[in-house]
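Remarks on the structure that follows.
All protein chains but one are shown in place.
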Amino acid sequence: MDIGLLSFIIFLPLIVSFVLLVLPVGMKTTRNIAFATTIVVFLLSLSIFFNFQLTDYMQFREFHPWITSYGIYYSLGVDGFSMIILMLITTLIPLGYIFLWKTKKAKGYWASMLLIQTGVTGALLSLDLILFYFFWESMLLPVFMIIGIYGTGDRIFSTLKITIYTIMGSLFMLVSILYLGVAFYNEFGVWSFQLSDLVQITTLSNIQRTFLFFGFMIAFAIKIPIFPFHTWLMQTYSNSPTGGVFILSAIMAKLGIYGIVRFVLPLFPHQYVEFAPYFVGLGVFGLIYFGIAALMQQNIKRMFAYSSASHLAFITAGIFSLNIYGMTGAAFLIVAHAMATGGLFLLVGTIEHDLGIRSISGLGGIAKKAPFLTVAFALMLFSIVGLPGTNGFVSELLIVMGLFQYNQYIGIISASTVLVAASFMFWLFQRAILVKTDNDVSKMKDLDKKEIVGIFSLAAVIMAMGIYPHWFLYKIAPTIQHYLVDILKVGVAS
Amino acid sequence: MIEASFMSYIALALVLFSLGIIGLISRKNIFIIYMSLELMLNAINLMLVTLSKYFGSMDGQIIAMMVIAIAASEAVIFLSLIVAMYRLKKSVNIDDFDTLKQKGTL
Amino acid sequence: MNSFFLAWIVLVPFISSILLGSMYLYSISVKKIPNSVFTFLAVLSPLISFILGVLFFIGLENGASDYIYEPYTWLQVNGYIISMGFLGDRLSIFMVLFITFIGLMIHIYATGYMKGDEGYGKFFSYFNLFIASMLLLVLANSPIIMFIGWEGVGLCSYLLIGFYFTEPLNVVAGNKAFIVNRVGDLGFLIGLIFLFFYVGKLGFDYGALEEYVSIVPNHILTIIGIALFVGAMGKSAQIPLYVWLPDAMAGPTPVSALIHAATMVTAGVYMVARFHFLYDLIPNVGLFIAYIGAFSALFAAVIAMKQTDIKKILAYSTISQLGYMFIAVGLGFYSTGLFHVFTHAFFKALLFMGAGAVIIALHHEQNIFKMGGLRKKLPLVYTVMLIATLSISGIPPFSGFFSKDEILLKAYSHHEYLIYAIGLFTAALTAYYMFRLFFVTFYGKNYKEHHMQSISWSIKAPLVVLAFGAAFAGFMGLPDVFGGENLIDGWLNMWSGKALHVEYSVEYILMAISVIAGLLGILVSFLKFYRYDFNQKIQESGVVYNKFYIDEIYNFLFVRSLQKLSVFISVVVDDGIIDKTVMSLSNGFINLGRIIGRMQCANTRAYAFFMLVGLSSFSLYLILKLG
Partner (left out) sequence: MKYDDIIYLLPLLSVGIGAIVLMMLSPIKSFSINRLSWVAFSFLIIALLSNTLNFGMVYSVTPFSGIFSSMIVVDTFAGYFSSIIIAGGIVTVWVGTHYFEKSNMLRGEVFSLLLFSVFGMILLVESRELFTTFIALEIASISLYSLIGFQKTNIRRVEGSFRYLILGSFAGIMFLLGIVLIYAGTRSTNMIDIAKYLTTHSSQDMTLVMAGGTLILITFLFKIAAFPFQNWSMDVYESAPLPITAFMASTFKVAIFGFILRFVLIDFHELKNIWSDILFYIAILTMLYGSFLAVFQTSLKRMLAASSIVHTGYLLIAFVSINSLGESASTSIIFYLIAYFLSSMGAFGMLSYIASDDHLRVTYEDFRGFSHVRPYMAAMMSIFMLSLAGIPSTIGFIGKFYIFVGAIESGYTSLAVIGILATFISVYYYFKLIALMYFYPSPEMKGEIPPLKGIPPLVIALMAVLIIWGGIGNTLISYFPGIDFLIDTAKLAYQSLFM
């Protein structure tokens, strides 16, 4: 069986991590090898980025039989949308390693990180629904382990909670997938769970499709999370170790969005359009709701949890805005927010590592001790609040335009995004980092060279994406055009 | 004539069987429970014999023989267990044996 | 002149700011870099921009058409292209000139003012960044790009207000400035998006907008106009979004001079002027703007009368002067407004720098009632302050007179008598409170002696330069009554459309009235404060002194209520309702299990009975099935 580029990207971390787990190597070796692996994966993904043709087709396809009796195939592919997320993942994870470098964790930690990478990339690249479900579930276990073993506070409760919560959602998705497969079998007489096949089903009635649609949506809504399903987020974020929360916020939540676009949109275009208003409403509501909730949080991670929830709600609104502005903006905000929030969580991680877990009121005066950290923090924060010149601004502008196109009033309300994040982020910056208090922050150390290089290169990318967004966006344009015109049949901008 | 007697045999067997069931459920004494099980078995034997007589073939009666054999082998286990249980609890009341009761949070 | 250099007007300060910033981080973390290096870079970059500006100016003078430079496509979505474009027309070059010039002056001033401050490099990094953003704002060829600069200057003001970030008050003031500006930007953004969806698709640079703006339905135009102006309210500190500016004085004085007096706060005026083609179509909105301006002018002046902090007084006077500018642009006399922007930049910068000099000399004392009798001690500062004060009070022949008087004249001639009256009254008040400041600072009796700190030349030189500007800049806009011809009007002539229809006689009378008003104000304050006795207790209370409690009201209305709501959401709704529901579902299931688990009663006969029940239910089912 010939191994394609994508399989290599997916399974290299898995293999390495197993080897590391079996071999009697120490923590440091494990960490270094794991880091090298992620770098290799990053380079591979770069080659994908540069060899990516400017079309809306799936590229770098891989297709092998797996469980032939039920037509389950091992099939992978990349299109513009998943390509940028792939780039995101493979770029962010090495950065994460740089920042987790000095955490004195056992080798299991690093091995789990590799496993997570396999899980997320697999879920990202698989085009067979069973394969997708396969990765989607299995990427949960290392997270379960990481939070449970290395977490803090009420970690066991929260890790059980997130696991069970997420599995509940994905089980509903499983039923829907099976239902689709059976429907395909009844119509065409052969088994298949290929996305490209399942979209051809015509026999399902509207009611059935609606049920299936929500079967899928629950899974993704819990992962993202969309409004009523968000309560696991806060506990989990505040109890996770830095690596876990970094992965959860920067990557996994984004996969929920990705899942909607990749599977729900082509499978149920009619429902997608039909229920778009509700999700746009939920999104804009969530944007403001979570934003206000974040204002008075005492725990930084908890505040960031709410802030991510707010942004993700905004992204959700964007992908349901049914026009190219919103979709493009959502795609761009996925990247922008992942970078910024990931960076922020890593920086907060270093603060925690030096000073221990503290509430915001227990911090302060860090800026004097750690100027580089402060600058980096500020840059990430600018992107979060969507300051022009950062990618955050471009994406938020596009989404607001999309929502405006969708409905003028919604658009006007959603424009309040420029206020929401700024209102609490700058306050947090003031209280936690800048202002000198009588708390003892003498143990605070500034970033070391690796970290500076890492975080500032990230910041450079953020700025570049803000100053020259076109160069980053033109590759996904055909894909989104394809979604809107060929699948949803709503046209790029109604 | 034969029909009538046949039906009556069957009816007798069924009555015995039901008695067995009732005994199994209502009686507390281990021995009597064991006996009612035997009673059911024998009711079935009676049925078998009746049927083989009615069909005019032997296999019903052969089966009955085998059933008796099986009942005997079961009897062995029964009696040995009853003895063991009596040794342990000095009681033949079946309701006294509830050490395996589900405790709310064990 | 190659339009390619337009970008470099912006890029030079931008690059140097990044250089300065990294050098600063290097010097604090690795090894010290001498301040001279920072000084050199910092002063060089605005100088280069200024020279470039001058070159473009000459180019335009020689009748060259507008310079446009579009290096790349910033964003292309749905086939509509927004390109990163720079536009060098007469308006923007005019702005570039005075921004870079005044910027240069204040940079030089700051080198003296910030001497010995540990954040020296950081300060100039921010300063250059500000110049860059401001220049991007004025040079941008598309509203979106302009918005980048627009937010950029806001950011710089945030950074510079909170320059001494270890002090809570400064950072709070910075946050306040940023958030309030953000409120304005919200409006601005909405305006932009409306604009994009109604005309922008035909091209989103000013040329195209000007060409096609007429296709927009009128009510939409009104919305756009108001929304954009909300942005201007934020940036230029007009009612009701002015609250951030007085607090912004927490920053170092050069910051106040450059950002919160001369340049950034005038961005709103510039924006309205830039969108003249839009506002020309909606005179009602223009009138609204004018009234907002008028009331801001009056309101700020009233508040200023009672303030004691020298910089606060100047801040309120800035708000008041900005009000004048909005009167002008609102009524459609853009060049007049910009004329006032121009003169105001000189005398207000001068005032701030003079105040700064005083503050330095008195070891960072800002309360004017702790000063007094500085005339002997600081003769030069005294002189320049006198010039500037006269200029702002509108006394001929100083620059302020011409610009302000022209505004009043235009208002009168436009038959907006109420605005005219307010303006006139405000002029009197301005004269009053400015001279109050002046007299209390430099005259008065039995003030206590101060131990003076010497003022370096790098501070004095710019004062002198600007003093000349404050004195004579007005002659650039000499009204034709005096046989002069308005250079500013001439330079920006392409759209100062409305002709003046008042006879010279009326104009003379109006001038006389405004001069008299000014003199009146001066007289009053002279009587009250020329021989001010520093022993007497000045009352620091009252509605006016407390700025009509506006801050408290805002705080109660928005901040407190939001915080309460936030707690409510996160504690009551999330943890209390949603999460409780989720958890109670699972716990309920487990408890139900405990109850059902009772069936495992370990009673043989009961088990047998269950089996019997099953058996009978089966037989029942069978009977029903077979009928």
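Each chain gets a letter, A, B and C, in the order it is written, and its residues are counted from 1.
Quick note on the criterion: a contact is a pair of C-beta atoms (placed from the backbone, for glycine too) under 8 Å apart; a residue touches a chain by one contact, two chains touch by 3 or more.
These numbers were taken from a predicted model, which means no experiment stands behind them.
Considering the whole complex, the hidden chain is in touch with A, B, C.
Although one chain is not drawn, the whole complex shows that of A:Leu174, A:Ala340 or A:Ala459 it is A:Leu174 that touches it.
Note on the undisplayed chain: of the listed residues A:Tyr57, A:Tyr70 or A:Trp471, the one touching it is A:Tyr70.
Across A:Met27, A:Val40, A:Met58 or A:Leu141, the single residue that touches the chain missing here is A:Leu141.
Counting the whole complex, the residues of chain A in touch with the unshown chain are 1, 64-70, 74, 130, 133-135, 137-138, 141, 144-145, 148-149, 155-156, 159-160, 163-164, 167-168, 171-172, 174-175, 178-179, 181-182, 185-186. Take chain C: the residues that touch the chain left off the picture are 586, 589-594, 596-597, 599-600, 602, 604, 606-608, 610-611, 613-615, 617-619, 621-622, 625-626.
Mapped onto chain B, the footprint of the missing chain covers residues 17, 20, 24, 30, 33-34, 37, 40-41, 44, 47-48, 51, 55, 57, 59-60, 63, 66-67, 70, 73-74, 77-78, 80-82, 84-85, 87-89, 97, 99-100, 102, 104-106.
The criterion applied here is as follows: only the chains that are shown with their structure count from here on.
Between the Cα centres of chain A and chain C there is a gap of 37 Å.
Centre-to-centre, using mean CA coordinates, chain B is 99 Å away from chain C. For the pair chain A and chain B, the distance between C-alpha centroids works out to 66 Å. The touching residues of chain C, counted against chain B in their complex, run 594, 597-598, 600-605, 608-609, 612.
Touching chain A in their complex are the following residues of chain C: 21, 25, 28-29, 72-78, 84, 144, 147-148, 150-152, 155, 158, 162, 165-168, 171-172, 174-175, 178-179, 182-183, 185-186, 189-190, 193, 196-197, 562-563, 565-567, 569-570, 574-575, 578-579, 582, 586. Residues 21, 24-26, 28, 33, 94-95, 97-102, 104-105 of chain B touch chain C in their complex.
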